[in-house]
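With one protein chain removed, the remaining protein chains of the complex are shown where they sit.
Letters A and B mark the chains in the order given here, with residues in each chain numbered from 1 onward.
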């Protein structure tokens, strides 16, 4: 089964999509299999991270923003805004594709794992994921 | 087929799990397919790396420990210990899910590739991977 998730993004940051992906798994009716979430963009990422303390996600974002700052004199690809080239680098350091086993009809996530769409651009926008659920 | 690998971890570092994953592939009886290893934790990673010279893995660990040190004043998520927030960041920069083709009934790894569970926390513990093998 192939499905799609379209996410309205208010701006830079981590946006949880676990429930959206779990819905598609449920709709597939597959009991044992594999769910693959694929992001169709190059300046945002998919991330599995701690869903408990929001401070962990907050620190993660601040750390990556410090590692890959805007306005680095190294950048030549600057015509799409100061946040564009850092976004491509952040996407390359993280993931655009996540494969999660399905067991008992559910995503086999650990207790503290959530699935996040990590927007690296500053502006509002819409991002699209293609989801495959197979046995 | 869905299987599980539970790994006893003595502490921070790279722990090879190639043989454990290969066993599950053999048990599945699948000749041509895909094996997906998924780690159910957010402060450890899965890594495919050189299985020959241990110095390469040693340098890799030291390099990442230098990039993501403990006690960085940026961290606010500190109540679970000095090694906790660095572990989440390291996990975000690496992978929790690996998909490896199966050919001729075996993992289609390159000659020098091993599969490692990369523990980022310092304490002893147990980590769990869910493994899917499908055709």
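The working rule: contacts are C-beta pairs under 8 Å (C-beta built on N, C-alpha and C of every residue); 3 or more make two chains touch, one makes a residue touch a chain.
Predicted model only: the values in this text are computed from it and were never measured.
*Asks:* Residues of chain A in contact with the chain that isn't shown?
*Replies:* Per the touch rule, chain A residues meeting the hidden chain are 1-2, 34, 36, 38-43, 67-68, 72, 74-77, 85, 88-89, 91-93, 95-97, 99, 128, 130-132, 134.
*Asks:* By the contact definition given up top, give the residues of chain B that touch the hidden chain.
*Replies:* 32-34, 47-50, 53, 55-56, 58-60, 62-64, 66, 93-95, 98-103, 108-113, 134-135
By our rule, only the chains that are shown with their structure count from here on.
*Asks:* Just give me the whole-number Å value for how far the CA centre of chain A lies from that of chain B.
*Replies:* The separation of the two C-alpha centroids amounts to 20 Å.
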